[in-house]
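The structure is given below, and queries will be raised subsequently.
Only a single protein chain was left out; the remaining protein chains are all shown in position.
By letter and in written order, the chains are A and B; residue numbering begins at 1 in each of them.
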Amino acid sequence: MKSERRSELLFNVLMNGVAPIVAILIAFAIGGIVIISLGTNPLAFFSRMFSLNFGTLRGVSQMIYRATPYFFTAMALSFAFKAGLFNIGAEGQMFIGGLALAWVGFTFTWLPFPILFVLCLIAGFLGGALWGAIPGYLKVKRGAHEVITTIMLNFIAIALVQYLVQNHFMNPEWGIPHTPSVAEGAYAPSLDKIIPWFPSGTRANIMFLVAIILAGLTLVLLNRTKLGYEIRATGLNPNSAEYAGINISSRTVMTMAISGGFAGMATANFILGPGSHYFLKSEYGGIGFSGIAVGLLGRNNPLGIILAAILFGFLENGALGVQLYFPNVPRQIVEIMQAIILIVLVIVLELARKFLKRLQKRG
Amino acid sequence: MAENTRSEKAPDPLIRMEGITKRFPGVLASDSVDFSVQEGEIHALVGENGAGKTTLMKILYGIYSKDTGQIYFEDEPVDIEDPKAANEFGIGMVHQHFMLVPPLSVVDNITLGSEIAHRGILDREEGKKRIQELASDIGFDIDPEARIEELSVGVRQRIEILKVLFREAEVLILDEPTAVLTPQEVESLYEILNNLQEQGKTIIFITHKLNEVMDLADRVTVMRDGKEVGTKEIENTSKKELANMMVGREVLLRVEKKEAELGEELIRTENLTVTNDEGKEIVNDISFSIQEGEVFGIAGVQGNGQTELIEALTGIDEFSSGTVEVQESDLTNADGREIREEGIGHIPEDRLDRGMITDFTVTENFVLGYHTFERYSNRLFLKLREMDAHAEEAVEEFDIKTPSIKTLAESLSGGNQQKLIVARELSQQPKLLVAAQPTRGIDVGAIEFVHERLMEERARGKGLLLVSSELDEIISLSDRIAVIYEGEFTGIFDADETSKEELGVYMTGSKRQDEEKVRRKALNQVSLRE
Partner (left out) sequence: MDWILEIFAVSTLLATIRMALPISLAALGGLFSESTGVINIALEGIILMGAFAGTIVTNATGSPLLGLLMAIAAGLGMALIHAIASVTFKANHIISGVALNLFATGATFFLALVITGGSQISVENSLPKFLGLSPVIYVTVAIFFLSGFFLYRTRLGLRLRATGEHMAAVDSVGISVTKMRYIGVLISGALAGLGGGYLAIEQANFFTKGMSAGRGYIGLASMIFGKWTPWGAAGAASLFGFSQALQFRISIPFVPDEFLQMLPYLITIAVLVGAVGRATPPAEDGNHFIKEG
């Protein structure tokens, strides 16, 4: 009996602790080799990156700003995972949600803060939820696999958003297609307005706190509510869920909607936070796909995802800053590292699983 | 058959397996087993589910690697690492789950892996010719261009046999070949196997049906709990002896059953019909009623509509017509939640893929299906403390061996998992319990426990609908027994006055009682003796 508890612990440590860390270390090692081949000292490179992020509160603040959207797109993947669904449509859900929240922000301009701000978030959630519910519905009603439909809906969303912005929301005189700016009532307060000792003038904003609150709420939802129980049951064993009288179809659609809703709020960080305050499609591309890596690296756990998102924010923010010091190393080095983290992670997880199985077999 | 009658220690067996041991995580599937086959015989390998028959044969066929032991072929020690090696020794296997590729044609399936090709380009015409020859050799006709998915199960099995013969196998292993066949298909399978024997082939077939053993085999080896119990010449044994060897627990099945004290009618169902996706009636016009304090057993070979009947009754599936009334309320096609709220519990036949969620904790499994009850949740939240308390209590009462209630159900033994399900359903104090195969694949101690509990419920005036393919279990627990065959009741019996043999006759559809009489007996409108 004790050995069972020990093996459960070992499982958790290996799969949720060792595997992600090994993946990260290997990605840094490969990144380091690439940097050496460019004639740069990787230790100097990475330590500069580290001090840019953690050396000052300002750095931390910028890192948080970069990390925040990843949390949302990663949650989109991971929440769907809980119900056994593979939502790789965060990219499209993010665009639809983003346009929806921007629209509310520049349309209901007379509304004051925080009403407009909250309405914008709700609109973002609902836009993403709608875009997520479609593949859920198609799966339930017509058996269309959500992996393919979410991929296809990503591209449909991109084209749709482009069409709407260019033909309906845009002033033709602007060079780059973007929407009008949201009203002040929709602005997300920057973190220094809430946390007094935080440095001012960075873009880190309340959306980071919203992410942390949502992580907590998600844990409560999954583990303490009836709905969460049913979602997990559906994901772990649909046959048994059916036996238990759970309406699998409705849970599937609902899970996809909530999942899409998370992605729909991802761009609030950019649109409502300090900065341009309008929806600019080209600024967000890829965050949905990177969210897949973040979600898996966070082992599909909301708290793990916060850590993984911070790592991605660390890399991205560090890459932007470090260019001043090492101009011969393009900042895309971190994109390569992010991809390597993901691919190494899945391999290490399988190795860990095999190792545990062998251990179990030996008794 | 007579010429194969040799003494039990016949010299020169074709294949000899010695001391074969195979361990899976948590199970000793094969425990130092000895097994041998003579050339040209039909050898039955019998035992209950989980006795280790299939494991032993998969080792012989090279699918599993053995932990210890030695295989001899014609007295030479040999290594059979994979199915390819087995093929080289002339050993072929027809799996229980067919290894056929549904969208491909018969010829592509049979030749796959041993294709007839010139420089890599398939010669299908030659393949077709060879297949037709092989088929007519053992007495049947086949369309080599048909796609597998268009063919019936019986035909698919023949294709599996052809596939083995195409590889020039001399020894054929068949794993539960009749499990999926209709009686007519079983007949023609017998014919095919006899033809094969005449051609000098050696046949090993796995089964748990003793009739088949007596009909077909020259010798039989019985397995139980991963060990081989003994090998007998068919002429020197009987079904009864084999049955005792198989179960080895005759006494245990004698459950203490008190005189029934029947009360009010609990459930009344009329004209229940379930149709599958192709519009075929899987359950056809079944009616019955159960009274308080009564166990109504449904006996039958698996796959005759029992599962569908129960799943429609408990809200998982739907009836296409018919009515279900529980006392005053109409529960026809009610959903699982209404069914449970009305006081109907359900022990499903598939423990792991219906009855529980192995990645849930013991506590979470204890409310599966009942999580919406006021006791365990309010509108939004689960009442975790009440759930824990309930689990603690039930684990104690039902003596479930688990490190804690927070342990994942997957780390419990099979017997304890089943106890968990039984405990969950009984602790809700249902007035009617639907129990399907409640003791399948669990150890003797757990079987006894489950039987006792079910009988206690009966004594308390609860109703019980019991479905089991274990006739001993049905007879010893039930009051009335209905036999189901191809979705219909073919007979209703008083458990005290019937026998396994009698039920067996009705289970194969070779005899049936008058339809109207069956209906009235099942509805308790006339006494069983009429």
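Please note the rule applied: a contact is a pair of C-beta atoms (placed from the backbone, for glycine too) under 8 Å apart; a residue touches a chain by one contact, two chains touch by 3 or more.
If you're wondering where the values come from, they're calculated on a predicted model, not measured in any experiment.
The absent chain, not drawn in this view, touches the displayed chains A, B throughout the complex. Of the listed residues A:Leu138, A:Ala183, A:Leu222 or A:Leu280, the one in contact with the hidden chain in the full complex is A:Leu138. On the side of chain A, touch with the chain left out of the figure occurs at residues 38, 86, 88, 138, 141-145, 147-149, 151-153, 155-156, 159-160, 162-163, 167, 286, 289-290, 292-293, 296, 328, 330, 332-336, 338-340, 342-343, 346-347, 349-351. Within chain B, the residues in touch with the undisplayed chain are 22, 58, 63-65, 82-84, 87, 93, 95, 97, 99-104, 108-109, 112-115, 117, 120-122, 163.
Quick note on the criterion: only the chains that are shown with their structure count from here on.
The distance from the centre of chain A to the centre of chain B, each centre being the mean of the chain's C-alpha atoms, comes to 47 Å. Taken in their complex, chain B has these residues touching chain A: 23-25, 314-316, 335-337, 339-340, 346, 348, 350, 353-360, 364, 368-369, 371-372, 377, 379-382, 384, 403-404, 407-408, 411.
In the complex of the two chains, the chain A residues touching chain B come out as 1-2, 4-5, 8, 224-227, 229-230, 232-233, 236-237, 239-246, 357, 360-361.
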